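This is the structure, below, for whatever I ask next.
A single protein chain has been omitted from the complex, and every remaining protein chain is retained in its original position.
First chain written, first letter: the chains are A and B, and each begins at residue 1.
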Amino acid sequence: MSTEPTSTEHAGQGHASRATYWMVALILGIVTLLEVAVFYVPLLHAVIVPMLLVLSAFKFALVAAFFMHLKYDKPVLSMVFAIGLLVAVFIILALYLLFHVLARTPPAA
Amino acid sequence: MTAHATTYGIPHRKMAMWVFIGSECMFFGSLIATYLAYEGRSLTGPYPSEILNIPVTSVSTFVLLMSSLAMVLALDAVQRADRRQSALWLLGVMLLGATFLGFQVFEFTHFYGEGLSLEQNLFGATFFVLTGFHGAHVTVGVIWMTTLLVLLLLGKLPPERSLDVEVAGLYWHFVDVVWIVIFTVVYLIQ
Partner (left out) sequence: MTARAEHHSLYGGGPLSWLTTVDHKRIGVLYGVTALLYFVVGGFEAILIRLQLASPESTVLGAESFNQMFTMHGTTMVFLVLMPLAAALFNFMVPLMIGARDVAFPRLNAFSYWTFLFGSILLNLSLFIGQAPDAGWFGYANLTSKQFSPGMGIDFWVLSLLVMGVASLAAGVNFVVTILNMRAPGMSLMRMPLFVWMALIVQILILLAFPAITVGLVFLLFDRFFGTHFYIPAAGATPLLWQHLFWIFGHPEVYILILPSFGIVSEVLPSFARKPLFGAPFVIFSGILIAFLGFGVWSHHMFASGLGPVPDTAFSLATMLIAIPTGVKIFNWIATLWNGHIVYRTPLYFAVGMVALFIIGGLSGIMHSSPPIDLQQTDTYFVVAHLHYVFFGGTVFGLFAGIYYWWPKITGRLLGERLGTLHFWLMMVGMNLTFFPMHFLGMDGMPRRIYTYAPDMGWDDWNLAATVGAFVIALSVLVFYVNAVKSARSGAPAGPDPWDAATLEWTTSSPPPEYNFAITPVVNSARPFWLHKYGPTRAISTRTREEGTPPQPDAPVETIDLPSPSWWPLVASAGLGILMGGALVGLGVVLLGAAILVVGVFAWALQPLERPGHPAFGPGAPA
């Protein structure tokens, strides 16, 4: 899809067109449908977790890059977001490991 | 201090919203981490598989995703000084956001009726606090959009003030992105 600027107010960084926005929205809708389909197809349940994580990460990236304009902005903004995101993901993973994988005793009754 | 040169050429408020979003990643991250830590530890029902409604929540997820589309189209319209489209799309964000909230209210009420409360079990506690805080963020967003719409209708939102809409949009998209994570982690991966 073309991405030439449709607005002159932007800080000369390039800009997604309205057509791009509609396309992204369409993709988001389709991916959501895919996710729900994966949920209901028993064959895929063995790989359901990685598949859903990948699909939702893809949606996340699309919204961040296009709707939130990060693709066209200066890198400092992406870095600011990435720091918060990475620390948060680390904490989620660490607590998941500590509670479900490395726990010495089963959940206390 | 207005319209001063900035080191990165990025307006202060835009950078501030991204910094805030970075912090909010940790806020929601801690809530999601707790939800995951306590998954499977409820001693009594109702349990997620019995009560979560995937088809209905898929629809509300779709609604919220479309509200992000409305948001970028609203920003685009404000930047082009297209007042009619600006108003239409801003209204769209508000209505879609309110619809999402409506789904949440419906879901919460239904769950409560099924016996899932804050005090009932760990699923109730972690679920309601996580989705409740998300819903509170959506509510703040809807109020923010309403304020912008009022300003627009009063003629106070020209293209020179499009930063106001852009910053509100960043907040709105972030709230949407958090829901993408919640929908996956809470509803789809059980």
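Note that in this section a contact is a pair of C-beta atoms (placed from the backbone, for glycine too) under 8 Å apart; a residue touches a chain by one contact, two chains touch by 3 or more.
Quick caveat, the model's predicted, so the values are computed rather than measured.
Enquirer: Have a look at B:Val19, B:Ile51 or B:Ala81 and name the one touching the chain we're not showing.
Expert: B:Val19
Enquirer: Just to verify: which one of B:Ser67, B:Ser86, B:Asn121 or B:Ser162 makes contact with the chain not shown?
Expert: Spelled out, the listed residue whose C-beta touches the missing chain is B:Asn121.
Enquirer: Since one chain isn't shown, list which residues of chain A touch it in the complete complex.
Expert: 76, 80, 83-84, 87, 90-91, 94-95, 98, 102-105, 107-109
Enquirer: Touching the missing chain, which residues of chain B?
Expert: Interface with the chain not displayed, on the chain B side: 1-2, 6-8, 10, 12, 15-16, 19-20, 22-24, 26-27, 29-31, 34, 37-38, 41-43, 118-119, 121-122, 124-126, 129, 147.
Everything that follows uses one rule, which is that only the chains that are shown with their structure count from here on.
Enquirer: Help me check something: in the complex, which residues belonging to chain A touch chain B?
Expert: Listed in rising order, the residues are 6-7, 9-11, 16, 18, 21-22, 24-25, 28-29, 32-33, 35-36, 38-40, 48-49, 52-53, 55-56, 59-60, 63-64, 66-69, 73-74, 76-77, 80-81, 83-85, 87-89, 91-92, 95-96, 98-100, 107, 109.
Enquirer: Using the touch rule from the top, collect the residues of chain B that touch chain A in their complex.
Expert: Going through chain B, the ones touching chain A are 8-10, 14-15, 18-19, 21-26, 28-30, 32-34, 36-41, 43, 54-55, 58, 61-62, 65-66, 68-69, 71-73, 76, 79-80, 159, 162, 166, 169-170, 173-174, 176-177, 180-181, 183-184, 188-189.
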